[in-house]
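All protein chains but one are shown in place.
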Amino acid sequence: MRPSLPHFHCPYLQPQAFQLAFTREGQSLSLRAEALPDASVTGTLPLQTEVRVIDRQQLDEVLPNGATRPVFWYYVSGTDANGATVEGWVNQRSLFIENRRTSETARVTGGEAVREWTFDHLNRMLADFRFGTAVSTTLLLMVLIVPAQFVLAIIMALVLQSQIRGSGLFLYIYAIPLGISDLVAGILWFAIFTQRGFLNSLLVSAEIIELPFIFIQADHMAWMIAIIVLAEIWRATSIVMVIVVSGLQAIPRDYLEAGEVFGASLWQRLRHIILPLLKPSLQVALILRTILAFQVFAVVIAITGGDIMTVLSNETFRWYDPARFNNPSVAAVYAGFIMLISLAISLFYMRAVRSQEEAVKA
Amino acid sequence: MTEILIQNAVKRFGKFVAIDDVSLTVQEREFLVLLGPSGCGKTTLLRAIAGLGMLDSGRVVIDGRDVTYLPPRERGISMVFQNYAIFPHMTVFDNIAFGLKMKKTPKPQLTERVQNAAKLLHIESMLERYPSQMSGGQRQRIAVARAIAVESPIILMDEPLSNLDALLRLEMRAELKTLLSKLGVTTVYVTHDQIEAMSMGDRIAVMRAGKILQLDQPTRVYDHPVSQFVGGFIGTPPMNFLHGQVQKNGAGYRVKLGDYHLKPPADLEAALTAWDGKSVLVGIRAEAMEPTKSPSPDAVQVNVDVVEMLGAQNLLTARIGDDTIKVSTSPDFQVAVGDAIWLRFPENKVRYMNPEDGQVLNAPSLEKVLA
Partner (left out) sequence: MSTEALPNIPAVSPKEPMWDAQRRRALIGVRLRRAGVYAVAITIAVWVLLPIWLIATMAFSTPQDVRAFPKALFPNPISLDSINFFLNADGIIRATGNSIFVALLAVVLSTLLAVPAGYAIARYMFPGRDAVRLVMLSVRAFPIVVLAVPLAVIFLQLGLFDQPFTLALMHTALTLPTTVLVISSVFASVPFEFEEAAQVFGCTPLQAFARVVLPLALPGIAASAILTFVLSWNEVFAAILLTLSNRTLPAHILYNLDKSSDPFKFAAAFVMLVPSLIFIFFIRRYLFNMWGQINK
């Protein structure tokens, strides 16, 4: 017997998402122990099952206006979804039967609405030809973007900490992308790399190339990746920079000066003092950025349009969008997949950092 | 010759002048203390020697080499920081070995020198531990061990004991002094604690507002302060400053203090001519006066206002004219509040100063006489 799940409005998002992803609305016919609507259920049959009619009963059904009419109940036997043979009483309205009084077989045509577990949505996601490219593109973007952001953010932070004149101004400038949405960032870089954009203007004006180069097209995957990477580095390095600077500020000046006095060059200070002490901040930033990297969305759409190239969140939106697939269940599977994969990578980071620490202490 | 030479050093922070044209020589193997209230520029001066923060003008010469614009690592110095700056992510061993590692010292030599330094500071049993598990005193020892492990001829110390509690400070003071003189290094030591300065320094440089006011041996600084500020800053209780009146007395001068007359030393006569009839500051240490309970012709009579029995001494507070005076007596000298006592001012213990700028009158000749 398959479990039938209750309908419920769950106020919590995660169970709701889970329900969306792994259940489906369906109908199945309940077989009763007696010829009564509320008798106990002996089994369920999926729609369109051929059944053998073993016994029949004619009862009188009372209508709302007080009149009665005859109604047949059948004792049927059939094979349920799990392959087991089940028997029980069903009302005539759930069956297609040629002759109510004589036919030996019937077909299940009705039943009660049920919600049942299913992997259909999951399978649909996995089978979708865009799923694989969405995963690999998202991962590739993450691998390219995150390390570059860290290098740039650390350089920015060191520059700001070097107490040059105007560091307040530089700080503001470096922090500007913090307030800029991914959509805007995408359009900004689109303006540079589009066919009639600034880069082509420059290249053609300087007579390096004769005709504009089309960076953004389906068979220039590497170029599109590069542009998205640039846009994301441009936009989202600020947040890493802010975290790194606040981590740097927490390192007492004494430590760096002690490093200087005891002969450490700039590189040695970075390697032996700054980076180890910055590790907690870097870890926070790394987890944050990784989670955000899996959600890269508007940048991709703004630059590529979202059709010739796709990422996980774009697929989520496409499946959800009422104007397109209008299937929140598959969208929920995508969302759950994004969460699992970012959770797994965050755990991996924390594990890696911890085991490294243990190795140091051991 | 690992002496340190500072010439006409100036350092400003915006409009604030932290070091104001300071020149200074630290002799080889000397223990020099930079002493002064906070904000006097002593730490800035030390950092200038270390190469942390560039001088605006002037130069620093170490061992005959102009290092003014060299980074710290090329100056042949090591340093103990006020907050120790012990790296929390390294073991004690790695902390002590830090300077040696940066210089790429071969492993066996490195281990040996770390062991030796740790042994000298009695922390050889803690080498594998992390500093987070250590007390302030232990961190202090690590910081010193790190400084001596690199075996540089010069060690700079920036208030190294100020974060320790009183008892530990007393203990470390003696231990540091012995250790450093045994190692034969040149030490520049910054402190605001005048007792630390007196007990540890071969010489003390008293600083104020970016200038060195006096550079001398501790006892000389104590007995012959060059100004009211130095006398007031050094010693507990600080030196007494009374207002006296210069009067002509036959061929020479005398200084009237209440109804008592002080006789200045003969070599001051020339300087005092300019002060005839004017008021000068009379400085005397609390323990330099000779108190008696009976009248004496060459002593001034005062009434005791406050008696503080401090165990090792009795500290009396009294008034002469408008000035308050503190007198340190032996604990046997029993007096009560309101009693009259007589104070004698030994001629060679009295200092005369200009009441306007606080400078000692005729300072150079005074120094010469007492040298």
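Couple of notes before you dig in:
All chains are identified by letter, namely A and B, in their written order; residue positions are counted from 1 within each chain.
Everything that follows uses one rule, which is that a contact is a pair of C-beta atoms (placed from the backbone, for glycine too) under 8 Å apart; a residue touches a chain by one contact, two chains touch by 3 or more.
This structure is a prediction, so every number in the text was calculated from the model and none was measured.
Hidden chain, full complex: it touches shown chains A, B. Within the whole complex, the absent chain has one touching residue among A:A191, A:I214 or A:A352, and that is A:A191. Among B:T105, B:Q194, B:Q214 or B:N354, only B:Q214 touches the chain that is left out of the view. Panel shows subunit A; residues 9-11, 13-14, 16-17, 20, 152, 155-156, 159, 162, 164, 167, 170-185, 187-192, 194, 196-198, 200-202, 204-205, 212, 234, 239, 242-243, 245-247, 249-250, 280-281, 284, 287-288, 291-292, 294-295, 297-298, 301-302, 305, 312-313, 316-317, 320, 322, 328, 331-332, 334-336, 338-339, 342, 346 of it touch the chain omitted from the view.
One chain is missing from the display, and on subunit B it is touched by residues 5, 7-8, 10, 21, 23, 25, 54, 57-59, 61, 64, 66, 68-70, 211-216.
To be clear about the criterion, only the chains that are shown with their structure count from here on.
In this assembly, the C-alpha centroid of subunit A lies 69 Å from the C-alpha centroid of subunit B.
Across the interface of their complex, subunit B is touched by residues 252, 254-255, 257-265, 268, 272-273, 276-277, 279, 361 of subunit A.
On the side of subunit B, the complex with subunit A involves touching residues 50-52, 71-73, 77-79, 81-85, 87-89, 98-99, 102-103, 130, 146, 150, 156.
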